[in-house]
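Every protein chain but one is kept in place in this view of the complex.
Here is subunit A:
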Amino acid sequence: MSTNTENKRKAPAGERVADWADGRLGIYSLAKANMRKIFPDHWSFMLGEICLYSFIIIILTGVYLTLFFHPSMNEVEYAGSYVPLQGQLMSEAFNSTMHISFEVRGGLLIRQIHHWAALIFVAAMLVHMMRVFFTGAFRKPREVNWLFGFLLLVLGMFTGFTGYSLPDDLLSGTGVRFMQGAVLSVPVVGTYLSMFLFGGEFPGGDFVARFYSVHILLLPGIMMGLLVAHLILVFYHKHTQFAGPGRTNKNVVGMPLLPVYMAKAGGFFFLVFGVIAVVSAIATINPIWAIGPYRPDQVSTGAQPDWYMGFSEGLIRVMPGWEINLWGHTLVLGVFVPLMIFPLVLAAIAVYPFIESWVTGDKREHHILDRPRNAPTRTAFGVAWLTWYFVLLVGGGNDLWATHFHLSINSITWFVRIAFFVAPVLAFVITKRICLGLQRRDKEKVLHGRESGIIKRLPHGEFIEVHEPLNQEQLHTLTAHEQYEPVELGPEVDENGVRRKLSRGEKLRAKLSKGYYGEDSQIPKATADEYKEITSGHGHH
């Protein structure tokens, strides 16, 4: 008994605290399971961290802003320190945002950090998603996590949009009006939806308060939940890794979470915060004082949404203003069609993993990443989608393309209309060719070695370039990927000579599979036999 108490006294304070916590939270087993968790090293694996950290920064700065922001549309007269707006009528939301920008200590910097971090957050999510896409990290078992990530992107876009609308300035008011127009274009229920959303005719006196609760509570709450689920799944699935010697589908080669990644990730958080703070300190974002308060009778040129909504702006700007008038009702196709394409653009990339897994029929788990060139069809699809997205962004900023490149806005609009259909196809074909070219080069490298740049003259006068053979590590890395065979439909008749019934789905799948893995879609990788034959010393190569 006495020895026991003596032992307890000797235990250092930290250990006692840890013991106390373990007895209640079970942290020892948690730590044991996770402290030595291994993460592989690659810069592109840190893109998700950028998203996480900028999200945290947005929440922290957002909380500060809520202390001073008044989500109300009551009309007040501006009496703050910015002279060009003095005496103007504006909503309390705008007035309090002016107050944050000019009178609250650090208010403008925090506002700018919040807004810049939001732009960077969504950009980072898109880039992170593209990393996952092009390396095939979405394959089993990570399809659900891909969807979580996709939802985070979509929710991030809408959280951004509602936040952009809160100051009730002339720019964002135009954006809200735009959105209301899109809602109105929905057949039958459009007007009801709009009335419901705005509590009456636009703009009414409610939307800022409503957007406020959506912006600070509803959407970030859902995002927080999805984010936690996303991270839990990353831990549960373990991180993917690029192919390399000693790396298999059953292991992870890298460094432990503690201490290496704790230090790296912690440090990286501050670096991300630092970059955002520097950007926010040197560059203005959304200068609402220059933009002025919203009034439905006013509008300015150059009224665009933040970049992540730019593709929807592009859809609207390039869509011809068609409409159908029937029985006293108007169907505004010029707005309704873009509204329908908007989710399709996003869904196209979201459902891709499921299409690919259906085509390959591959039910195995994949933890080794693909190099984009080794999945030419997937890579080409991704680039085509990005091209599509970029073309729409050009459409959304057509006025600035026109003024900055001295072009006619009409020509740009027509270019976008045509490129909307043509550019993705071109991008697909070109990317695929580039991937196949790179595959050929890899094969050449494996079989013949690296071009050393050393020119040798042989005794009989011939000049040759000396090729250095690759080492084992490099050979492994370049040939580690596996190549699928196209799906075969099998014989048309069964063993009894009866025509087999093939469903349309099966036929389509066979066709797609041929497009993915047929002769024209991948270069057979170098085999060990080929390598041996060439390196066995018959002639120089």
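Annotations for the structure displayed:
In this text, a residue touches a chain if its C-beta (ideal position, glycine included) is under 8 Å from a C-beta of that chain, and two chains touch if they have at least 3 such contacts; residues count from 1.
Heads up, the rule we're going with is that contacts and distances are computed from a predicted model.
The complex includes a chain that is not drawn, and of the options "Ribonucleoside-diphosphate reductase subunit beta", "Acyl-CoA dehydrogenase", "Cytochrome bc1 complex cytochrome c subunit" or "NapH/MauN family ferredoxin-type protein" the UniProt name matching it is "Cytochrome bc1 complex cytochrome c subunit". Among A:Pro203, A:Pro220 or A:Gly292, only A:Gly292 touches the chain that is left out of the view.
Touch with the chain that is not drawn comes from one residue among A:Ala13, A:Ile282, A:Leu326 or A:Ala528, which is A:Ile282. Of the candidate positions A:Asp206, A:Asp362 or A:Asp399, contact with the hidden chain is made by A:Asp399. Among A:Phe68, A:Trp307 or A:Tyr484, the one in contact with the hidden chain is A:Trp307. Contact residues of subunit A toward the unshown chain are 41-47, 49-50, 78, 83-88, 101-102, 108, 112, 116, 119-120, 123-124, 127, 170-171, 255, 260, 264, 267-268, 271-272, 275-276, 279-287, 289-292, 295, 297-308, 310, 396-400, 402-403, 406-410.
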